[in-house]
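With one protein chain withheld, the remaining protein chains of the complex are depicted in position.
Here is subunit A:
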Amino acid sequence: MKLFKKKRVYIPIHVDRTQQEDTTVPVVPNGMFTKCPQCQKSIYTKDLGHDKICPECGYSFRICATERIELIADEGSFEEWDKEMALSNPLDFPGYEEKWKQAQVKANTNEAVVTGKATINGHQTVICVMDSTFIMGSMGQIVGEKITRAVERATAEELSVVIFTASGGARMQEGIISLMQMAKISGAIAQHSKAGLLYITVLTDPTTGGVTASFAMQGDIILSEPRALVGFAGKRVIEQTIKETLPDEFQLAESVMENGFIDKIVPRNELKNTLGKLLKLHEK
C-alpha cells in the first residue's frame, strides 16, 4: 500500500494567465447577443430595441405584464385591480404554494395576469395582461377570478375590454378547478357581449390550451403579434400522436390567420395605435 501513500511533489509552474489570452478573439460579454427563438438567428441585443422585436423575422419577444402595460397604456393611466388575492390549493397539491410564492417574486406580480383600467391614446378601457413568466401563464383560480371580475366591472361601467393572452394552458396543480375557469370567464364575456360592448383579444406568444379554447378565441376582434404560437394542443403532443415532424409554420399566428381565426397581425410597435383606433371607432 505504500505505493498509494506516496506523496508526489509536482514542480510548480507560475503562469501569468493574462498574457496567455488570445487577443485576436474578441470577448463577448453575456447578454450582448440574444438568440431569436423563432428564426434561431443571433441578434445584437440592442437591435431588439425597446419593443423587443427580432429585426430578422419580426418575432416579438416575450415580455412581462409590466413591460406590456408600459408599451400600451398611456403614461400614468393604469389603475391596477385585485393586487392581493389569496391562493386556494384545491387539490392540496404538495409544494404548490411554495412554487406560487416563488413565481410572485420572479414575475413581480401576484398572479399570471395583471388587470385594471387604463387609457390607450386617450380612450378608456379595461385591460388584462397575462404574464408567461408566471408559471407559464397558466390559468388557475386567481387568474380566472381576476379576469372575470375585470370583465364584470367593464360590463357594469360600460367599458370595452382588451385582453393580452399568453398562456401554456390550465394550471395543472389546481386540477378541475382550473378547467372551471374557462366556463367562468366565458360566462362573463358572454354577458359583456350581450351588453353590446367591445372585446378585443391580442394573442401573444404563446397562446395555447384552455386559454385558446375559451376567452382568447371569443373576441369581437382577434389581433395577434407576429409569429406568436397560437394553438389548442401542444405541437409536441401532436407530433408524438401522429409520429411526424410538423413544419415550423404550424400554429404560428400567420398560419392561424390563413386558416381564418385571426383578424389581423399587428407588429408590436403599431399595436398601441391600432388599439387606440379600434377603441375610438367603437365609442358610443
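To be clear about the criterion, contacts are C-beta pairs under 8 Å (C-beta built on N, C-alpha and C of every residue); 3 or more make two chains touch, one makes a residue touch a chain; residues count from 1.
Basically, contacts and distances are computed from a predicted model.
Comparing "Inositol transport system substrate-binding protein", "Ion-translocating oxidoreductase complex subunit A", "Na(+)/H(+) antiporter subunit B" or "acetyl-CoA carboxytransferase" against the UniProt entry of the hidden chain yields the protein name "acetyl-CoA carboxytransferase". Within the set A:I43, A:I189 or A:A228, the residue that contacts the chain not displayed is A:I189. Only one of A:S60, A:S132, A:Q251 or A:T274 touches the absent chain when the whole complex is considered: A:Q251.
Residue in contact with the omitted chain (choice from A:A86, A:I242 or A:L281): A:I242.
Among the residues A:C39, A:M85 or A:M180, only A:M180 touches the chain that is left out of the figure.
Residues of subunit A that touch the chain left out of the display are 90-91, 93, 141, 144, 148, 170, 172-184, 186-191, 193-194, 209-210, 212-218, 231-234, 237-238, 241-242, 246, 250-251, 259-261.
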